[in-house]
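In this view, the complex is presented without one of its protein chains, the others remaining in place.
Labels run A, B and C following the written order; every chain starts at residue 1.
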Amino acid sequence: MENKPKIYNQDVLHHYQNPHNRGKLDDPDFSATKENPNCGDRISLQLKLSEDEISEVKFDGHGCVLSIGAASILTQMAMGLRVSEASDLTVDDLLNNMGNPGKMRKDCVSLALEVLKEALSQSGG
Amino acid sequence: MENKPKIYNQDVLHHYQNPHNRGKLDDPDFSATKENPNCGDRISLQLKLSEDEISEVKFDGHGCVLSIGAASILTQMAMGLRVSEASDLTVDDLLNNMGNPGKMRKDCVSLALEVLKEALSQSGG
Amino acid sequence: MLNVEDVKRDFPVLKNRDLIYLDNAATTLTPEPVIQSLQEYYKKLGASVHRGIYQLANETTEEFERARNSIADYIGANSPREIVLTKNCTEGINVIAYSLERWQEKSGKVLVTEMDHHSNILPWRFIANGSKKFQLEYVEVTKEGRLDIEDYKRKLSPETVAVAFPGISNVLGTVNPIKEVTNLAHENDALVILDGAQWLPHRAFDLSEYGVDFLTFSAHKMLGPTGLGVLYGREELLRMMPPPFGGGEMVLNVTRQKVKLTDPPQKFEPGTPPIAQTIAFKAALDYLEKLEVSQIKDHVDNLTQRAVNKLSKIPYIDIYGPKEGEPRGGLVSFNLEGVHSHDLATALDSLDNIAIRAGLHCAQPLHEVLEINSSARVSFYVYNSNEDVDRFIAGVKEVKTILGGENGE
Partner (left out) sequence: MLNVEDVKRDFPVLKNRDLIYLDNAATTLTPEPVIQSLQEYYKKLGASVHRGIYQLANETTEEFERARNSIADYIGANSPREIVLTKNCTEGINVIAYSLERWQEKSGKVLVTEMDHHSNILPWRFIANGSKKFQLEYVEVTKEGRLDIEDYKRKLSPETVAVAFPGISNVLGTVNPIKEVTNLAHENDALVILDGAQWLPHRAFDLSEYGVDFLTFSAHKMLGPTGLGVLYGREELLRMMPPPFGGGEMVLNVTRQKVKLTDPPQKFEPGTPPIAQTIAFKAALDYLEKLEVSQIKDHVDNLTQRAVNKLSKIPYIDIYGPKEGEPRGGLVSFNLEGVHSHDLATALDSLDNIAIRAGLHCAQPLHEVLEINSSARVSFYVYNSNEDVDRFIAGVKEVKTILGGENGE
């Protein structure tokens, strides 16, 4: 049996309570929305590119500590990346930046990432 | 675990090797045929009534020691019975007269009885 | 009264782990006698049933059919021929749905309810979509979480082919009036399919009292092994209805042109059945009977009411389904405002090894009606104690302090 994690990493909890980049962009280049049907969490994400780089990104939605926390952390990670770099981000990258919360909730974490990938795929990247 | 029976009771084996009442009636009042689909055994049976009593009965067919043995023994049991009495015969009656071979082969034994009942049912009895 | 400490000792998982298991509506833990039965089966028996002529096959078949008899007795069936063994409750419902569609001359509505589990919705829906014969309609649930009998009466008509509903809702805990629903259906010549998955584990069920035409439930929700469900059907119906699935062990006669089927239940059991599981399920039923079903009901009712009472006293909590003191079937679903149910489940597990469920509980249409995205659910069984309830309540309060006050909206 593995050791139990603390409920959540303090950092994640902080992001949940004070999410970064929350809101809407006025004139996004690409946007996407997804729902995790298992719990109704919904994240939408909008981004602007400048050349090939993500210059602005915002998310909105509702959900649990992990999905909101992940969205907040992910927007920070994505800012400034090239489309190809952002497209290569994996759930493991995100989990690492979140202090690796338990695998049981991987779906909560991956929601934001899926939304980002969907938005990026529209850019043809 | 119950004690194993000898392969077959000598009496049953004797009936199999020298079946009684095997053959066909010239002008039966009722007759029926059934097959045990699990093994292809097939028994047909013909009978004549005099008043309400079974006055003649013959069987034919092919099958294993138990189905042929049972048919032979059953025809002896049925001879002279009233229709209602013959209709009341049970597999257990038949099994008792056969020295109770193992339950695993009950279907083999019951074939002849089913054929008899089917023939009797045509008599309205 | 159940002696919970004695009962707990029969459940190895509770010895092997520090665990407060409150997800019994999903599946239950397994007691020693059931584990023992499985072990004995594989060590002493283990031939295929029905067709073997040798001693081992005979003994295996006898044990298997004895178990089927026990199941029939447990629910008051007239005969073991009415007991079809399936792999889970869900399979039983699918079998009936497919078979009815082929057999029924009547075409018309099938009624399910807004409180049904997906397992009692999707089979009917798949059939209704694929066939012009059946149209699906949902009987509504009232604000109080009850089956809306007036709505049911409005939707029920002589054109109704079948009514499928749960004995107890797996989210609301509502205890449905089986007899009333059944009688109304029968007055309209509609067949009744009862999803007994949440009823059978802790309530006596006697077919002669309720008169439903079909009943399905799962072994794994009542101390039995995984991989086994039961489909009861009235014998005269099972005789007439065509089996949707083909295979070995169900035919008397097959030529290249004709098929002659066996009688029920084998007709509905193509292929090798879950033999060991069926025999072990008898051990589970024996165990439940040893504890006494009426005692189990009282015990589970007490725990449930205790949980409802204590939960209601926590501020900012929404509890779904029957009010305090009303009949309720062994479970409570709720939400803590500002805390997502998933976070609550994770937190209770992390803080005190308390296992509860969170999400949609395979009842998404009901969540739509309740206008919520998910819910947390606790459900109780024979090995749960008052202390388990109290630790759960303490846990909820603690989580509220840690996570509450801010939410993701």
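Just a few scattered comments:
Keep this in mind: a residue touches a chain if its C-beta (ideal position, glycine included) is under 8 Å from a C-beta of that chain, and two chains touch if they have at least 3 such contacts.
Not measured: the values here are computed from a predicted model.
Of the candidate positions C:4, C:38 or C:372, contact with the unshown chain belongs to C:38.
Only one residue in the set C:163, C:181 or C:276 touches the chain that does not appear here, and it is C:276.
Of the listed residues C:356, C:382 or C:399, the one in contact with the hidden chain in the full complex is C:356.
Although one chain is not displayed, its contacts with subunit A can still be listed: residues 1, 4, 35, 37-38, 102-105.
Within the complete assembly, residues 4-8, 13, 16-17, 19, 37-41, 61-68, 101-102, 104-105, 108 of subunit B touch the chain that is not shown. Against the chain not shown here, subunit C presents residues 12-13, 16-17, 19, 21, 23, 26-27, 29-30, 34-35, 38-39, 42-48, 51-57, 86-91, 93-94, 102, 114, 117-119, 121-126, 130, 138, 218, 220, 225-229, 243-251, 253-256, 259, 270-277, 342, 345-346, 348-349, 353-359, 362, 364-365, 368.
Note that in this section only the chains that are shown with their structure count from here on.
Once subunit C is excluded from the assembly, the chains that remain, linked only through touching, form the groups A | B. Among the other chains, the CA centroid farthest from that of subunit C is the one of B. Summarising the inter-chain contacts, the pair of chains with the most C-beta pairs in contact is A-C.
Subunit B has its Cα centroid 79 Å from the Cα centroid of subunit A. With centres defined as mean CA coordinates, subunit C is found 47 Å away from subunit B.
Averaging C-alpha coordinates per chain places the centre of subunit A 38 Å away from that of subunit C. Subunit C has no residue in contact with two or more other chains.
Multi-chain contact residues of subunit B (touching two or more other chains) are absent.
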